Structures are given as structure tokens and as C-alpha cells.
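Have a look at the structure below before the remarks.
One chain of protein is taken out of this complex; the other chains stay put.
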Amino acid sequence: MTTTEAKPITMAAALNAALRDAIAEDPTVVVYGEDVGPLGGVFRVTDGLQAEFGENRVWDSPLAESGIVGTAVGMAMYGMRPVVEMQFDAFSYPAFEQIVSHVAKMHNRTKGRVALPMVIRIPASGGIGGVEHHSDSSEAYWTHTPGLTVVMPSNPADAYSLMREAIRSDDPVIFMEPKSRYWSKQEVALPVTTEPIGTAKVVREGTDVTLIAYGPTVATALETAEMAEAEELSIEVIDLRSLSPFDDATVGASVRKTSRAAVIHEAAQFGGFGAEVAARVTEREFYHLAAPILRITGFDIPYPSPKLEEYYLPTPERILNALATWEWELP
Amino acid sequence: MTTTEAKPITMAAALNAALRDAIAEDPTVVVYGEDVGPLGGVFRVTDGLQAEFGENRVWDSPLAESGIVGTAVGMAMYGMRPVVEMQFDAFSYPAFEQIVSHVAKMHNRTKGRVALPMVIRIPASGGIGGVEHHSDSSEAYWTHTPGLTVVMPSNPADAYSLMREAIRSDDPVIFMEPKSRYWSKQEVALPVTTEPIGTAKVVREGTDVTLIAYGPTVATALETAEMAEAEELSIEVIDLRSLSPFDDATVGASVRKTSRAAVIHEAAQFGGFGAEVAARVTEREFYHLAAPILRITGFDIPYPSPKLEEYYLPTPERILNALATWEWELP
Amino acid sequence: MSLNVETKPTVGLPDPEPLRLIDDEGRAVRSSARQGFELPPVATLKELYRRMAIARRWDTQVTALTRQGRLATYPSALGQEACEIGTVLAMTEQDWLFPTYRDSIALMTRGIDPGELLQGFRGDWHSGWDPKKHRTSVQATPLATQALHAVGYATAAKLNGERIATVTFIGDGASSEGDTHEAFNFAGVWQAPTVFVVQNNQFAISVPLSKQTRARTLADRAIGYGIPGYYVDGNDAAAVYAVMSRAMERARRGDGPTIVECLTYRVEAHTNSDDPTRYRTADDVAIWKGKDPIERLERYLVSQDALSDADRDEITAEGERKAAATREAMSAEPVLDPMDLFAHVYVNERPSLVEQREFLKAEGNR
Partner (left out) sequence: MSLNVETKPTVGLPDPEPLRLIDDEGRAVRSSARQGFELPPVATLKELYRRMAIARRWDTQVTALTRQGRLATYPSALGQEACEIGTVLAMTEQDWLFPTYRDSIALMTRGIDPGELLQGFRGDWHSGWDPKKHRTSVQATPLATQALHAVGYATAAKLNGERIATVTFIGDGASSEGDTHEAFNFAGVWQAPTVFVVQNNQFAISVPLSKQTRARTLADRAIGYGIPGYYVDGNDAAAVYAVMSRAMERARRGDGPTIVECLTYRVEAHTNSDDPTRYRTADDVAIWKGKDPIERLERYLVSQDALSDADRDEITAEGERKAAATREAMSAEPVLDPMDLFAHVYVNERPSLVEQREFLKAEGNR
């Protein structure tokens, strides 16, 4: 077990520690995918794991995502707990059929006789100047698929804790790792246990507006809240952490308090995860809302090339401008 | 060109006529996929086309959906207008990468130099007692993907007209055909031109509530409206027809009139297309809404086995019950 | 994984003539043409015959029940009994099977109760038996996807030191899917104890083999993965059984995967909702009916005086028993609980699904 005093660690290091601890603790945990062995993954999340645990626990597979996920289904049926990596969101698409038609459905179709305890890790979203196909935000595809659990940490402590829980879970988990936050640091003592899957967290309290964010946009929302202080706007920030299941209680309580909310994500807006957030919160809290729930998201365009991504990603300025469009005096 | 007096035809026959007329009119139109040749497709939508136009215009491909879509990309680059079939929604998933990473993005990444005039036909949704994997509603995956146009007719006339337009369009179109409506008839004279892609249609006027439906649920919404008359509830029904682009004007006008709306679809609710409808209509019409926009949809579960699908699909009773939960006197 | 040996294998191309041990007329093939395989002992051949005959009776019964509307759909394996039964009898109870929709008779032969087995096709629930109890996975509909599960399961067993093998059936049509390639390739690289049985019944619904591949045989693909490949007469149960037995032993021994193509014919329609007159002639079908796997083996057994009247009676009786049990199981109208819809989506309870379950329950009570 990784035990450390509180010290600043990156999200990549936290994930690495979580994988290490899970492999050490449970002999059924195996890790495989493209470049996860000697290279330690293109983001170094699996750094050193093969050297420490050997090639029968951590190994490089052939380059074929459907093959990776499909074989993991078989391994999970056997009783293993495979943790597999899709190198980037867009490279999970070849595995789409295996994920949607098998991973998500096996437990249900067998009337609960076969569970698939597996984790599909996806380095997700943009903000790192990646070329074409390296910055998709695929969460809406997974969250719309019944049978999947979808989480996305925004900080090292959650990354560690959610990963440990995802691996222990008997349900298959899509584990989205915000690439732009891999190197962000936080003071954490390991091992750390944060709130469980299914729980959102108020990461900053406020009274006027609720910003609902997850993964890479939590930092953006917090920065916005900071800036808004100057304008005497008190912003509450919620880090969803778990997209599916969704924590209606925490989000609802905040919105009932503030009466106004906006959801922030990188993915395109049309049919994005923010639509679900806006729709369900409105359904449940309509009579508490003083304004429509705004969505401050990517545009409805393919993710831009590196030099143009700054125009695409939600910024604090864009969020503040959007909040300013509300008719604050109404209704 | 198919020219007929007005007579009752099925949606399958209307689609067949549209394909026939397109192939006859434009030498660049080709049709291929699994079983579309001598068999005429498992739903007979391509019936007789190979016999009429030969194997160089209509043919059976190897059984591989990524291959079908990927080769269609190449054909469209050449200047053909391929119309390919995915046999059922769930069998489009092997082609997910080709559709999301190439079909949707080619025109954008080449700065408009390469268009992909192609149509991907998907017999869609449930209601026909299909076994596992034969009744998915995949529209939310496609509508969230910038670069795609997504349409879904609910009746024979639209089926014909939208198909002709989809084939003529220089943008790639996902053409969803509601399986449960294939054999539904309507009096139509061919050729017929209905409203263009991007246009929703008020198919029944009403004053109290707007039901927003598409594809298979339009019939359900109309039936609901009929039943509601008895209860002196006046329901307006909108057939979206085009999911992406979305017709904000038509939907907005109706909602401003009725102040109350519900969206009806078969797909699971969480992150379904109804979330986008609810979110965007609320964003735009919040101060006109007397109640939250309801979603009457499938449950968040895998599509059920044939004998249980009746519990899953939205019914007029379920819709009326849902409307009854609104606080009609408020605010 | 380190498990894969780094030396390159030397595997040749399969013989272009499908391996057969008993010919169309029911005569033993001369040893020189047996490609090194021996005719299984008569007791085994009798058991193959017996199980095929029972399977045929059962399959015919299920098709009849489907025509009567008792099942939503049924993909028959009529004519493919040698592939199905020859494979299943070469498996031990410990081995796992990863089947498709086409392979119900294999599952029935593996001991799955017909009532449970047919739940999916009747439309009660997607899949009705306990895969772990019968070491038989769900019948896959998305083509070729199950082949990867077989490879994953086999690899896990191997990593765990368990000496079992997995088998998966793949159709000629499904062989065109990317997943078939990935499964072959992963199995080769990981030296997974998996035997791939490609049931080439010459049709994918309406699409004939000639539109599916330009290769001489589908087994020709094996060499591209460094895997041994066999091209077998899929209407000769003796040959299927002999090749499968060798392949299974090889896999269990730790020597890796094998691809076995069984050339056969889909005598029935694709399913009850198919209309094969649109794409093939009655004459074609008649030719293949003439190559019937059960009659062939019967002739051989008769020529060896190995099939007594008592044997025949026992087989007929057992077939009728299975058919009757199935008729009975399918005539009962099962009581389904719609609340089950929410019970198995996740292992961990979800508040939102509890809400939806309560909603449906309230609707029922209304």
C-alpha cells in the first residue's frame, strides 16, 4: 500500500499509486492496453507497474481497442478485474460496440448471474494542444448508455479514491481522466478515501449561482468564482465527480439555495452531458429556478486544432459573461 | 421517376421508391450493405433495386459495418453518393469510429475541400418485438456528434421526401427509419416533397400542451392528443423530423403558445435526445414556461426483451399521467 | 504478457480439400487421405450420431414451435449438427463455450435446460441460463464479438494456471467483421487456449460466401496469425470431432489456439422471418440435403453393424422426450415481472432506477 505523508502529488501520480495499490492488494487485478508496459503509458499513468509486478499483471496488448475491451470482458467473466486503457477518447470508438453491446449489458442480460468488474480508463478531453482526434470529450456517449458507471475526477485525491473504488466495483466503470489535469498538483496523503461514486461535492460555497462542473472544468469554475468575488457575485461550485450515477440530491440542494445554475463542460453543447444536467435539474427544481440553467460548453463543432482551442474551451470570462445575460431582477 | 396517384403506401415502400428514383436520376448514387441485394434488405426497403439497376449500383457487401462506412467515405471522396445500410441501430456500433472520426469531420478538417455526400440508413428503435440488440435507439450518439445531420421520418411522405433530400445533400446524413412504422400506411402521391431537413412540423394544433415527438413516437403523441380531447385538454403535436439541425423556431413558437411541453422518445432518458430538447427549449423560452419540460421516454435500462417492451415504451396513458403531475394552477 | 514464447511458429497452409474421415456415402476415408487423423472409436461415433439425431429432433421441434408463434424467432442449425455436436463432444465440462444465436443445439447438448435456453428466443428475457453453471456464455447476437470474450476468458484461465480451453463459434459472415481478426490476432500473440470454430454454412442471411471472401478457404487466414488452421468437412462429425479433440488438447496443453473451419450448409431459412427463395434455389438446398451429416454417419455405423434397433429406439425416445419437454416448456405462459427490468442493470443499487421502478410499479397499480 502506498503510504505517504501529505505532500503535493500530481493526478498522474495519484492514479499510478491507485493502480499500484490495487494490483498489490488484489491478485485478480490486471492492467493492459497500448504502451502501458515499459513505456508506462503515453501519460505515464502506468509508469513502473510492469517492472514492479511483472508481465503477467501489466502488459502491452496488440493495438486494437475492440480487442482490448472484448478480451477484458472475457477476463472479467473469469473473475479477473481488468483495468484497460484507451489511449485517447477518440481511440475508444473502435471499442464502442464491445462497450455498449456487451460491457454495459452483460449483467442485465444474464439476470445478474455474470457481473463484469472492469475499468476502462480514458485519458479524456482537451486543453493540451493535441492534434486532431486527441481532445474529444466522449462522456455523453457513455453516460447515455444504461449499464455503465461513468466517473471523472478533477483532482489527485479523487483520482486515487475513485480509481480504487472503480476497481473494487462489481459494475463496469468508464474512468475518464482529464488530460489537462494530469500534471496538476494537490497536497495529499496516500492512501486517501474521498466521497464514493455517485456523490457530487460542493467544492466552494456560494449563494448567488451554482456552477456545475466536472473533470477539467472544475478548475475553470473555481477560477470563475474567484474572479466573481471582485464583482460581489457569490458562486457555489459543484464538482460532479460521478456523471452516472448522478447526484441529484447535492445538485438539487445547491440549486434550491442559489436559484440559478450553469453547467460547464468541454464537449460540444448539442446533446452534451450538460443537456441532461439542465433537463433533470429543471424537471426537479423548476419552481425554485429564477432563470434557465445555462450551458457554457464547447461549440457544436469538431474539437479545434491546437492554435484555436483557446476559442473553444469555456473560460472564466465566458462564464461570467453568460451569467450576466440572466435577467437578474426577474421574474 | 416514380409517379403515382395518391394511394396508400407504406413507409417501406416510400423509402424504396425514394431510393429507386435517386438511383435512376443520378448515376453517382450507389446502394450497398448487408442483404440489400437479392433479398432486398431484411425490411425489404431495397426490394427489387438490384434487379432493376444491376450489381454495380446495388450490391451486397461483406459483413462488416466499419468496412461499409469506411469504403463509403472513399466512394464519396471520389464523387459518388453512397447510401449504405446498417442492419439495426446496434449494428452501426462497429462503424462508430468511421462515423464519428471521419464521416462527421472530413469536410471540416479539409477546410471544406472534401465533402462527403453520403447517407447512412439505420432501421431504428423498437416496438417490433425484436430480440436483444435489435431495438436500440441510437440517435443521441449521432446528434451529439458535430458534423452529422440526423433525420427521422414518422410517415411515408416524409420518408420519401427526406430520403431524396438526404441523398442530394452534400453533408453526410444519418437517416433513421423507425422500424415499427415501416408498415404504417399513408395516402401519398409520388413523388412528394415535404418540408426540408431542418424543419419540424406541427402535425396537430392545440393550445394547452406541446408534445414534441419524432419517428415512432409521433403516432403515440397523436393518439395521446386524441384521447386528451375527451378530457378537454388541447394538445399540440410537433413532429421534429430533423433532429440535427434542430428547428428552434417551430418548437419555440409552439411552446410560447402553450407554455407547457413534453418530449417523447423511446431511447433511455438519461442523456437522451429529450435532454437536449428540454434544455434548449428551457434556455430559450424559460419565461414563457408554466412548468418544466417533461420527458416521457424509455427507462434507463437496456432495451427489454420482446415480452417486456410494452412496459418500457411510452404510451398515451403514461404521457397523460405525466401531464397530470404538473401543477396546472401555478405559478 | 511474458506468457507468449518468442519463437516464431512454423505452421503451414491447410489442405485445400476439406478433411473428411467418413465420406458422403458413409464409407471410411482411406488412411492416406486422413491428413494424419484417426477415425474416432465406434463408441464415440455412436455417441456423436446419437446426440446429432436428438439435436435434429429438437431443432425441428423448436422450428415448429416458432412457426406456431410460441417463439419470437429461432435460428435453426439443421444440417450443421456435425459442426455443433462434433465440437461440443470434444469439450470437457470445464471448458467454456462462447456461442452465437445459431448454436442452440450445442447448448442443449451441453445440458442447458431447453426452457432456460429458449427464454431469449421466446422473448422472456435476453438470456435464460446461468453461464457459470454451464460454462457457456450468452448467445451473442452482435457478430464476432463473442470471439474476443473467448480469448479473454482463455487468457485469464491460463494466467491463473488453469488448464482449460475455450471454444467459440463464428459464422462465415461474421468472419468478415473486425472483431474476428482481433480475436485471432490476440489469441495468436497471447497464445490463448482458444479454439475458433468457423461454421461456414455458406450464407450470411442472404449473402453467399463468394461475397464474403476471395480466399480459397477461411482457414487460410490462420497462417496470418501464426496459428494452425484446419479446413474440415463440416458435415462429417467424425472429422470435426477428431480435429476438435486435437485442437482442444493442444490448447489445454498450453500450445495455443487453433482455427477450424467447418464447411457445411444452412439448410433452413436464416430464421423464421427470412425468405430464402429470394436468394437460393431449392436445387441448391437439395444437393446439400443429400450430404446430410446424420445420414452419413448412420450409414457408416450401419456398415459397421454398430447401430442396433434398441439403439435407434433409445435415440428416438430420447429425442421425443426432449421435444415433448420443450413443447411443454414453451406452452407454459411464463409470468414475467416487469420489476425485473430494473433489478440487474447494475450490481450496485442506483437511486434513479429505484425511482423509475417505483414509477412503473405505481403505473401498474393505477
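Residue numbering begins at 1 within each chain, and the chains themselves are lettered A, B and C in the order written.
As a working rule, contacts are C-beta pairs under 8 Å (C-beta built on N, C-alpha and C of every residue); 3 or more make two chains touch, one makes a residue touch a chain.
All values reported here derive from a predicted model rather than from experimental measurement.
Taking every chain of the complex into account, the absent chain touches A, B, C. Screening C:Leu13, C:Ile287, C:Val302 or C:Val354 for touch with the missing chain picks out C:Leu13. Summary of contacts with the chain left out: across B:Asp21, B:Asp35 or B:Glu97, the touching residue is B:Glu97. Only one of B:Asn16, B:Thr46, B:Ser61 or B:Thr297 touches the absent chain when the whole complex is considered: B:Ser61.
Touch with the chain that is not drawn comes from one residue among A:Glu34, A:Asp158 or A:Glu177, which is A:Glu34. Residue positions on chain A in contact with the hidden chain: 34-35, 37-40, 42, 59-67, 90-91, 93-94, 129-134, 270, 299-302, 304-308, 311-312, 317-318, 321, in rising order. By the touch definition given at the top, chain B reaches the unshown chain through residues 30, 54-56, 59, 61-62, 64, 66-67, 69-80, 82, 94, 97-98, 101-102, 105-115, 146-147, 149, 169-171, 197-198, 245-246, 248.
Mapped onto chain C, contacts with the missing chain fall at residues 4, 6, 8-10, 13, 176-182, 185, 188-189, 191, 210-216, 218, 220-227.
Heads up, the rule we're going with is that only the chains that are shown with their structure count from here on.
Spacing of chain B relative to chain C, judged by their CA centroids, is 36 angstrom. Multi-chain contact residues of chain C (touching two or more other chains) are listed as 125-127, 142, 178-179, 340, 345, 352. Along chain A, residues 66, 94, 97, 101, 105, 108-109, 146-147, 246 each make contact with two or more other chains.
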